[in-house]
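A protein chain is absent from this complex, but the other protein chains hold their places.
On to chain A.
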Amino acid sequence: MTDAISSFGAVGRPVSIHTDDAAKARLKGRYRTETWFKWLGAGAVALAGLFLVLLLSTIVTQAIPALRQNYLTLPIDLSAAKVDPAKLDAVNYDAIAQEALTARFPDITSRQDKRLLRGLISTGTGVFLRKDIAADPGMLGGTVDYAVPLDDFADLYLKGLLADVGSDEAISTSVTPSKTSGDIDLTFGDDAMLALARGHGATEGENGMLTLTSGASSLLVVFNGGTVKLTALSPGPNGTAVAKGTVIEALDSTAPAASDQAFLRVIDTPEASRKISDKEIVWLDTLKSAGQIESRFNSIFFFTGASREPELAGVWGAVVGSFLTMIVTLAIAFPIGVSAAIYLEEFAPKNRLTTIIEVNINNLAAVPSIVFGLLGLAVFLNFFGMPRSAPVVGGMVLALMTLPIIIIASRASLRAVPPSIREAALGIGASKVQTVFHHVLPLAMPGIMTGTILGMAHALGETAPLLMIGMVAFIVDIPAGFTDPATILPVQIFMWADFPEAGFQQKTSAAILILLVFLVIMNAIAVILRRRFERRW
């Protein structure tokens, strides 16, 4: 373009205000601004897209581990001696499951170790067992293989989120144990282990003695069917190395293991800085290699109520609570909102009073949501004495919040129906009410529905107004009606984000994902309604 202009000058056209050098510079400047603006705009979109991708990918990657849960299959003794079929409620099912687990590791005798071992399975085991027996009494009378959920730390370890465990490496020398259990001495054929221990944070002592404290990586030697944790190493005679260790899993024999028959397992995260001990790791690995642990779809997460134990916590209570609350909100806000919009748009005289009402409805839409919560507390709870934490009150508060949005959207779509429709209906003798309900409202309905769904989606994500009326609470039982205590999805997310247990981090992300899915579905319905039914004139 600039070339064309300059060639104009060259062929001897008269130079005017539009073709002189200043004009060319101006033109160039305008193009430059345009290019700049385009790039800046594209940059802004790209940046926003980048943030969205970053946010979503963090949530999704964090949420994925929560979708599966590890189960341990144990042979559980449900014979009549343990479980009296006549008194099913009086049985300590937790103890039965724990017994099955301790029977799996007969070597473990100390009280403390047994306690540690019992901690591997979820504290909700007894509840599941009781429920399953009640549903299927055929389980009783013998020993059944039953899958119990693992405790949150065990589960997180198996998902690789709690400790860095290297792969097993063969030890290329012989290993001779002094005993099969307790504190033992190991003799290695060469001193390669010393260098290895130094590399993993061992503390140097006198005479080349190396101590592995709980602040260093854990070195586990696996051989002869057992596992030994090394605590200290020192150079032995003739280039050998002597190590002191504690047996975690008893060895079969004191026979020396030949070269490459023993394996070294290194847990890089020091024991002091993880929530799972070496013993628990060894037991879990043993159970896993025996095929007793399997990862299943986490149905607990989707179909149970809240819990203080991460492995037992589910979103179903919150989903039901959200659903009940939304029903109440819709049942109140939709009829009132649409009626108000119809009256204001079609019937109300245009005078100062209606103008004031109109302005105030628009203002109401901008009121912070916590104010509606305070209103709910003052009016519904304190004045009418309605129950705390109930979806019916939550729904009413959210309805107040959604009303202005619905009224504004409905009025806009009523206004968009061309006057010719009304005139034609009135012209053939329809009354005002008939005109509105038979002709105008059906044509405006897609727009009204879209506005309503967006208003509801907005309400679905609210927590602030519910804080005041007691719906931000720990509620385990799944609500069965509108007056039962309930909580909602965003509140559940908020509470999980605040719990100290590491297992709740994944649950939080997974719950966010579920809330996002609901919101996307609602918005998609709004888009579809608009696309399919919207009429343009």
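Quick note on the criterion: a residue touches a chain if its C-beta (ideal position, glycine included) is under 8 Å from a C-beta of that chain, and two chains touch if they have at least 3 such contacts; residues count from 1.
Here is the rule we use: contacts and distances are computed from a predicted model.
S.K.: Just by its UniProt name, which of "Aspartyl/glutamyl-tRNA(Asn/Gln) amidotransferase subunit B", "Cytochrome bc1 complex cytochrome b subunit", "NADH-quinone oxidoreductase subunit J" or "Phosphate ABC transporter substrate-binding protein" is the chain not shown in this complex?
M.R.: Missing chain, per its UniProt entry: "Phosphate ABC transporter substrate-binding protein".
S.K.: If I consider the whole complex, including the chain that's not displayed, which of A:454, A:502 or A:525 touches that chain?
M.R.: Touching the chain that is not displayed is residue A:502.
S.K.: Using the document's definition of touch, tell me which of A:283, A:334 or A:372 contacts the absent chain.
M.R.: Residue touching the absent chain, from the options given: A:334.
S.K.: For the chain not shown, which residue from A:296, A:388 or A:535 touches it across the whole complex?
M.R.: Touches the omitted chain: A:388.
S.K.: Among A:263, A:437, A:518 or A:533, which one touches the chain that has been omitted from the display?
M.R.: In the full complex, the listed residue that touches the missing chain is A:437.
S.K.: Using the document's contact rule, name the residues of chain A that touch the chain not shown here.
M.R.: 89, 115, 123-124, 126-127, 162, 269, 272-275, 307-309, 328, 330-332, 334-336, 338-339, 381, 384-390, 392-393, 395-396, 437, 441-442, 445, 470, 472-477, 482-483, 485, 495, 497-502, 505
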